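What you see is the complex with one protein chain gone and the rest in place.
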Amino acid sequence: MPDQEKYNKADPLADAGTEEEEIQSAVESRTFDLGTMEAQTLIKNERLDDEPEVAAADDRVKPRSLWQDAWRDLRRNPIFIISGLLIIFLVVMAIWPGLFTSTDPLKCDLSKAQQGSESGHPFGFDGQGCDVYARTVYGARASITVGVCATVGAALVGTTLGGLAGFLGGWSDSVISRVADIFFGIPILLGGLVFLSVIPSRSIWIVVAFIVVLGWPQIARIGRGAVITAKQQDYVTAARALGASNSRLMLRHILPNAVAPIIVVATIALGTYIALEATLSFLGVGLKPPTVSWGIDISSASATFRNAPHMLLYPAGALSITVLAFIMLGDAVRDALDPKLR
Amino acid sequence: MPAATRARWAVVVATSVVLVATGCGSSGGGGGSSGASGGTGGIVTAWWGDPQNPLEPANTNEVNGGAVIDMIFTGLVQYDPKTSEPSNANAESITSDDQQNWTVKLKPGWKFSDGTTVTAKSYVDAWNYGALSTNKQLNSSFFSYIQGYDQVAPASGNPTAQTLSGLKVVDDNTFTVALTQKFSTWPATLGYSAFVPLPASFFSDHAAYLNKPIGNGPYEISSWTKSAKMELRPFTGYAGSDKPKNGGIDLKVYTDTNAAYADLQAGNLDVDNGLPNSALKTVETDLNGRFLNTPAGIIQTISFPLYQANWNTPNAQKVRLGLAMAIDRNTITKVVFNNTRTPASDWTSPVLGAAGGFKEGICGQACTYNPTMAKQLVQEGGGIPGGQLTISYNADGPHKEWVDAVCNSINNALGNTSACVGNPIGTFADFRNQVTSKKMTGPFRTGWQMDYPLIQNFLQPVYTTGASSNDSGYSNPQFDSLVNQANANPDKSGAISQFQDGEKLLATDLPAIPLWYQNGTVGWSDRVTNVLLNPFSVPVYDQITVK
Partner (left out) sequence: MGRYVIRRLLQMIPVFLGSTFLIFVMVHALGDPVNALFGDRAPDPVVAAQIRKQYNLDEPLWLQYLIYMGNLFRWDFGTTFNGQSVTSLLATAYPATIKLTAVAFTIEVIFGVGFGLISGLRRGGWSDNTVLIFTLIVISIPTFVTGYVLQYLVGVQWGILPATAGEDLTLESLLLPGIVLASVSLAYVARLTRTTVAENSRADFVRTAVAKGLPRRRVVLNHLLRNSLIPVVTFLGADLGALMGGALVTERIFNIHGVGFYLYQGIVRQNTATVVGFVTILIIIYLAANLLVDLLYAVLDPRIRYA
């Protein structure tokens, strides 16, 4: 493939240059973070994908979809296996914390505050004299719930709105994109401070809702870019020519081809959302007791790490491992979906 | 000054920036110090937060603004930094025959730092300004004892008079004050910062004044970069006895108390009286003992919303007693606060001294940790109203740790890990809105920092019916009448025992549980010595010497 042509395909902007509506959103369809960037490369690579499929058909091998290819690839990828196992382990811990410890994370003896490990309490005690090990185990539930639910929520809202914007184009695209801009323009910590101070209840779901409200524009931008790319492909034009309805076009043809970059961004976002929960707790507007979460523990331990580093180390370690696992998973999925890296 | 208190503790640590309540009354210098050497020597840098309000004396009710007001003003009376005993400063005498009509004579020859003379008019004008409601002064209610307050600050509508009818200038150095009721200890309240005199330039060019306030105190402001730094230098014409022993104070605004502490350790800050709780464990060794932990006129309590029907029953009273007994004050003050708090057993403060009305043990069994009896009492009372106890506090202050500890203590006593939980409310403002609009459904954090060292100040504004800081909605006619009798009583010890009788009623009614008396803490660098805290937990800046 000639260099120039490939480059054009690779760059949505190059296409955009000819079409007014897309120019204005050059920034939106490119994104501002790694996830989006990586997703962009995916978007372009998907197009290249059409060709190998044809070639495979020539060889009379049953054509495999992008997803089958990816799965075959993933099964042999050690990073995927390790991160997958880690995530399964963490999810089990989140659902049945009782399997890992019989200590009550809310049972605290102040006279043991900040003491190091002793028998039965391998990680020692925190500033309130609670068992750090039990709190680390029980903290998984809130932290992972926030991460997973916020990601799913943001992905659903973002994909729907972003997909509609990309598919419909025109003024509805403008409206959705501008609304996304409004939410994107507000710094997330500032929004958290104000929004979460306003709402008296500080349940997990409120924190999740907040992250969804300020997180969806990011996914929407990628979704929009991916849908615009997919929309211009020949098979969509063909389907449209055959009289497929808008909803059928969208659901059957476009969405499945646009969803890969969203998955990649979402896994990376998931890690950052878990870390965000900790920062919100640090600012005093995150989850509140009796909820046990890594964020609460990390923020209360951060100022005293000199006296009792173990209080910070274990919940922070758990958080890092979780974030790592999800980002590694995202990486592996990304690599698997990127045919050029095979 | 109530506001100050809560605010202070709420915010200071968290942000260092905000609303800290102030120790208002102390005039920056210790009255006791002899007027020794003049202001020679080096400059001291000290921790500071951005004042919440413009620097007008009657408009300053938090610790950051209060610290400056204390340094640049000296009022009629000042309090000894060690004993909190009031003594005349700018006043020659404050006398009355009937405890209601007072005559104030000034020491002649005092000057403001702009060279003008301090006269009786400086005081009367300043007080009239502070009381007039259209001037929007936050401390205006401090003038409500003076006759004519109803006209300058009517409960609604515009003022019908511009000046207080109870204030009269007799001559340059004398003025009279008529109070609305007998108030035998009134002169001792005059060390509060709202009662200082103001120079004529305050009224003639107000905007310029606010950029660089002028006073009659031991220091004058030499430069002020708002939100960043204020440089104070000794006022050479100062006539008081507490002349500065250093070359000046540079107040540095910090965004966070942890940042200030890091600077102190790194040697970039000399005096830090905003130490974060997390530093208390290591401060002694970090600073090689350059640390002072001394009682201050602050008491921390947990108040109950007695305006809620389910908290105002005889059974609920039993529950309140049970909860009070379920709190292990000794362990919490030791572990969480590293002995910078003392378990409380009355509703005042040890800085008053026994002669001033402080009496250990008035609270009785309610302030004694007894988990078994606590559990029994709560059960007898039908359990916690509403099922679960939520203790509300403002999340922008350093309260989470101790509220969690109090809850854990209650949970352990009741044998139920979800009996009590802390309820953080985002900002101090929001928290206070909910408290003052009586919307609390469970107990909440309250604290009181004295405005002036009198037992009256710990009881009247907080527990009399309808008082300005009666957050629990407590009302007991017997208590109110005891306070009134005590105020009118010319005999000091008689008045104090009447106040203490009132306190005994609090011990049975328990509108608020005493938790602990708060100490002031300060750490300093090896550049400076003789760092003291006054009873308002503000450093005695003029006494600090530079090596």
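Order of writing sets the labels: A and B. Residues in every chain begin at 1.
Criterion: a contact is a pair of C-beta atoms (placed from the backbone, for glycine too) under 8 Å apart; a residue touches a chain by one contact, two chains touch by 3 or more.
Keep in mind it's a predicted model, so treat the numbers as computed, not measured.
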item: Chains on display which the left-out chain touches in the complete complex; value: A, B
item: Among B:N258, B:N273 or B:Q317, residue touching the chain not depicted; value: B:N258
item: Selected residue (touches chain absent from view) among B:T95, B:T134 or B:S481; value: B:T134
item: Residue of A:L110, A:L161, A:I298 or A:A336 in touch with the missing chain, whole complex considered; value: A:I298
item: On chain B, residues whose C-beta touches the chain left out of the figure; value: 1-7, 11, 15, 17-19, 21, 50-54, 61-62, 133-134, 136-138, 140-141, 153-156, 210, 225-229, 252-256, 258-260, 262-263, 265-266, 268, 396, 426-430, 432-433, 436-437, 446-448, 461, 468-471
item: Absent-chain interface as seen on chain A, which is shown; value: 3, 6-8, 11, 13-14, 16-17, 20, 23-24, 26-27, 30-34, 37-38, 40-41, 174, 178-179, 181-191, 193-195, 197-198, 271-272, 275, 278-279, 282-283, 295, 298-299, 302-303, 305-306, 312, 316, 319-320, 322-324, 327-328, 340-341
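By our rule, only the chains that are shown with their structure count from here on.
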item: Centre distance in Å when chain A and chain B are each reduced to the mean of their C-alpha atoms; value: 49
item: Chain B to chain A touching residues, read off their complex; value: 14, 258, 276-278, 281-282, 328, 331-332, 335-336, 395-396, 400-401, 404-405, 407-409, 411-412, 417-418, 421-427, 430
item: Touching residues (chain side chain A, partner chain B) in the complex; value: 104, 106-111, 113, 127-130, 193, 196-198, 200, 202, 284-285, 288-290, 300, 303-304, 306-307
